[in-house]
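For this depiction, one protein chain was excluded, whereas all remaining protein chains were kept in their positions.
Just so it is clear, A and B label the chains in written order, and each chain counts residues from 1 on its own.
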Amino acid sequence: MIFGNRKTLISAAAVATAIAAWTIVGSLGLTTSLFLPPPQEILTTTRELLRDGYRQVPLWGHILVSLARALVAFAAAALTGVPIGLLMGMFPAFHAVLDPFVQFLRPLPKLALIPLVIVWFGIGELSKFLLIYLATFLTVVVSAAAAVLSVKEGRIRAALALGVSPYKLFRYVIFPSVMPDLFTGVRVAIGIGWTTLIAAEMIAANSGLGWMVINASSYLRTDIVMLGILLLGATGYALDLLLVTVQRLAVPWMGKD
Amino acid sequence: MARTRRGLLLAGVTGALLAMVGPIGAAWAQDVPKVVRFGWFNGPRPWIIGKAEGLFDKRLGTKVEWIAFPSGATALTTLAAKEVDIVRLGSSPTVAGIVRKLPIEMIAISGVIATSERLIGKKGINTVKELEGKRLAYPPGSTAHYALMAALKVNNVDVGKTKLLGLTPADMVAAWKRGDIDAGYVWGPFSHQMESDNGRELLATKDLWKSSYFVWNNYVVRKEFSQQYPALIVKFLQTFEETANRYKQNPDEAARLIAAHLDQKFEFARDTLAGLEYLPLKEQLTPKWLGNSQTKETATIAKSMADAANFLAELGDIRKQDIPSSFAPSINTTYMEKAVGGK
Partner (left out) sequence: MANLGPPPKIELRHVSKSFQDLKRGRETVAVEKFSLAVQDGEFLCLLGPSGCGKSTILNLVAGFEHPTKGEVLLDGEPILRPGPDRGVVFQEPMLFPWLTVLDNITFGPRMNGGRPEAYLSAAARYITLMGLSGFERHRPYELSGGMKQRVAIARAWITDPKVLLLDEPFGALDAQTRLMMQELLVRVWEQARTTVVFVTHDVEEAIFLADRVCLMTARPGQLKEDLRIPFDRPRNYEDLVPDKRYVELKRQVFHSIREETIKFMSQDAGAGPA
């Protein structure tokens, strides 16, 4: 616990130092606002956007739109990816059927899929959802399948020797065993899904943090780009913290066995 | 002994310093950089003749590196990163760059957009006014974007009642084919693709001239580069004029050559080339367009740039207070003047 506090302290100090250096570089005029707007300018921009919004949408509106897009996709990815990944882990034949597709699609930059997604699914919310969903889903599937394979043989044998049926073995032994890995997998997947937001919001969007960053970059509004990046990062970080907390409550034995 | 040694050392250092300073001083005379990086977009333009035949390399006396950009936004960021020297850029991104204090200057118009960018609507939509309540697509930040907003304004369309969708040209065509959009303002070949698939031209950029909305492509240079190699810029403009003249003398032959070089269809190259007006440098120096060093302040282009800037500020893409009181300082006509005079 003491170490936990110290870690937080060190992190806070590191962030403060970075911001201080950034401020100093800015106020010494070592850089123009085109390259690296100083924190003061970002603050001014934030105030302006809070007051007037960006492109007719309030700033919190952009945040909420992006969060809504991402969270719907994350939920769908977890709800579908976990069972499919678990089945792949349980049944080698099923794994053999799906694995080539998963492994082919997973490393593809999702930007490359935009033209196809538009041709097939149009420029509405469905396409944006699909891009984020796909990136998240594939990572969830892979980690869920790997989680099943990493369940200790000994634990399964112990359960079998206690007379569990195949269904109960899955429900009461394998599933709880993979829970910690599932959480980690979903966390990693959500991190990847969140980075896909920019690609998703390149499709005919009028709002959202990703769109804001892209649009502002067309006009060299580095201040808005940086604000958008800060908000994207902070929101992603907050999501992860939330998941870590849920994970700690749901699988308290994580890393202890 | 020691003194001689020190003397030698001093001489050496001075020599080295001189060697370093030397080229900069001499640049004003005739020095050329090892390579000139020229940014362009894939569309057919008369100066592609110069690219195909290596004319620019020959006239400039150095190697030209061609960097194709996917969008004006990318060109701007690349300019900011000093990774490109001369760029053929649309008027809208040029204005955005100047407002954002990008150290660039506009040196000449490469072509005034006339019919190469058009507003295509679905069959059944006959006038711009009928676009109210419809879904309209545009490439964000492009000249077509500006032209679309101008067209809506000129035709008294309530923008609040339309749904505006920013799409890259290729995505726009895909969305069009699916019926996801009702109209789109874009350049060829995308406008042709939409037109041939149940589309109909509602307006071309040329129709906006009478309401004094001008959209054009121009050359911008990094100031640092043009100050170092002014003579090279002059030669560059002369070569450009040479290619434009060759196009005008025989458009079909030029189109064939350009189409072959770009791996594009001849008809497409021919139509696109015909969709822009290539102003002779002499004409550009009149107040009707850029004006010269004395008249540029009140000439049309400086005013049009201010209009475009105000339009971007209204959209919220740039800050009103960032707009300079005049765009004339970012327009440098001296190279054109020299290019014309030198002939």
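Note that in this section a residue touches a chain if its C-beta (ideal position, glycine included) is under 8 Å from a C-beta of that chain, and two chains touch if they have at least 3 such contacts.
As the structure is a prediction and not an experimental result, all values here were calculated from the model.
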Contact list for the unshown chain, restricted to visible chains: A
Contact with the hidden chain (one of A:28, A:93 or A:161): A:161
Residue, one of A:76, A:179, A:192 or A:229, that touches the chain absent here: A:179
Where the unshown chain meets chain A, residue by residue: 152, 154-155, 157-165, 168, 172-173, 176-177, 179, 251-253, 256-257
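Keep this in mind: only the chains that are shown with their structure count from here on.
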Inter-centroid spacing, chain B versus chain A (mean Cα positions, whole Å): 39
Touching residues on chain A, where the partner in the complex is chain B: 32-35, 48, 52-56, 114-115, 118-119, 122-124, 203-206, 214-222
Footprint of chain A on chain B - complex, ascending: 71-73, 76-77, 80, 93, 96-97, 99-102, 137, 140-141, 164-167, 170-171, 174-175, 177-178, 180-181, 312, 315-319
